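This view holds just a subset of the chains, kept in their places.
By written order: A and B. Residues from 1 in each chain.
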């Protein structure tokens, strides 16, 4: 997708901005400040912060004599950019009952108009930089659309009333797909994309952490063609999975012993009825759907118990690039823009050819065994934008693929998602791997 | 006020219930779940809990085949009654974005109708008990009206936008009243009221902790005729009040050293401009108004610095009973039902006679030096209602009087308010006392 035809960019901008607003339509006003943990930002905050991003990194920089919408918003809606300045404390975002949602929507409209005006200045001396930043801002907002879903699910789940975000009927039962192993020869392979395109108007967008492209040597390995299911994970539990220290990394076992981890995050059993909290409310748990909302510790413990291991992020990326449909094209079943958890709900029979990797992008993110670190030669961008990804490159683990709430634009083999190994509120599952000896 | 004329009780019930709803009218929907600390419940929770109180202690008990409004509310809106059952965790009340405010108002209407129906059953075999419980429920709701103001102020104060609850103009400046000492002979005096009237329909209402009446011996003492002012407290600060360990109780000094206490809770200085956050928003601080939102530690430190001490709760009560106007009658200036902080804003010249104790009830609660313990012969009521006051009789200190946000019905010499000595979010100030030797 090239942007020399400006309408493409403006359309993408408008569609993304609209999508954010459409996503909050099912909410009540009372939900907009809801924040059940420091990591789970309130819906209203997402709407404001994504606007702040355009204002801070584009409008304030490239529009002469730009008037900010509100002087306090610079601090209130700064997420973590130290170079921009002070930040309102993250755990207290839920305390911002003001600005109201109406004020936040007015803020959005103000930003939208200013942005469109700027994008129409074809002769702006910094035209290329503006386009690059705008593309980044769009992708940034899409990331927050996914976070909106994960954060809302987490916060709603604290309420014994099990609030419903979308009230859709359960369409069909997931099909039991027999598991098989696909083999990959490995060798010296290319990983990552040649160059971060964030600041250019050419080529497909990618984030800086997907570059530079570099070579990695991979011994031969196998990957499971599908994700681990609820039924399989239940067998792990029934076999004492959460009571057997030898299956766990020490840091994970310590959480198990403190009672912080006893089952996947949203599993709720009511007597004999296996249920799980979803954005559709409390629902029966389907045996053949992928198990979701695991920490990396649980994923590793399960993999060891199953006689396998997690793939490295390099194995995953290399294998994904070998697939015929290695991108969003496979998300054929997504019925509508806001279809949170349709994937988790309805993993259905796939008509893939022999040997295809299923559920790469449409069900759950897949924990890899790789720590999130920069690629060789990675350079942090100058200025506040450099804080986007680089400073988080420690103590987190890489997840690959995509989930039922991921934006299509992020579904590609090279996309690197990353969270702390104890994090469970993302749609995180696992795919097994094996070393071929 | 007697209730044999049933309309008096029903009118009191209706007026109180209406008042709670009127108080939230200036709020936006987004404010209803706001909770900035475990001790500061959200507005919506107060509205629901006061309804829960009538439902739990009256309707479920005295109405045959009563249908509860919602089966989950029993847990969601139980504050601390272990005998009733489990409670939703107090620090998480702000996470209940559902039920929405509309649902809570429907809950209130449901309770109101059921209560009125019950109060009209003149021949109900438990008529007297119903009346007693209803009077308690009314007083309980009035206490929550005051808490609504204190909690909202605390939660709003966390927002850098300094939200405005009531947008009233500042009418006048507080008058500088010279301080004088009133002397009291003491001796063997009566403290408390003869009998808790909660379960009876006779006589003035009082809470169980104000009884039994008993004798206390008081040596001669003096009380200041007015409260300590902002200006006086500023002098204490300027004299190193927060840096001189010898002025402080050890537990208070420890909080000072940890940086938790550096000035009254809502003081905010902007350069040279002395300001304070109020329910009217951020306002200039008036030198002659009573200093407010102090911990008992600060109150004691100030008193020692000023060569005085805090009064005991018995000294205070005894002195208050000697006043010509010892009750709410003195709150002549309250312009309207919801006048939060009118007192703190507008302590104006009082036209009292010689020797009157000013500001007993209309400005700030006054810390006493008395630990909150039961009176001799105090008996906890049987059942859940017994948890109302008795179980909190340790580690807290008694405050006496009333504040600008207190309901008139609570303004009497015998009323015992109580909070932990470190608590500062109530409208708490101090009146000096001295021992006569």
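Please note the rule applied: a contact is a pair of C-beta atoms (placed from the backbone, for glycine too) under 8 Å apart; a residue touches a chain by one contact, two chains touch by 3 or more.
Computed from a prediction, not measured in an experiment: that's the story for all the values here.
A.B. asks: Full complex copy number, with 2 in place?
C.D. replies: Taking the 2 displayed chains as part of the assembly, the whole thing totals 4 copies.
Convention: only the chains that are shown with their structure count from here on.
A.B. asks: Help me check something: in the complex, which residues belonging to chain A touch chain B?
C.D. replies: 28-34, 36, 44, 72, 75-76, 88, 92, 94-101, 155-156, 158-161, 163
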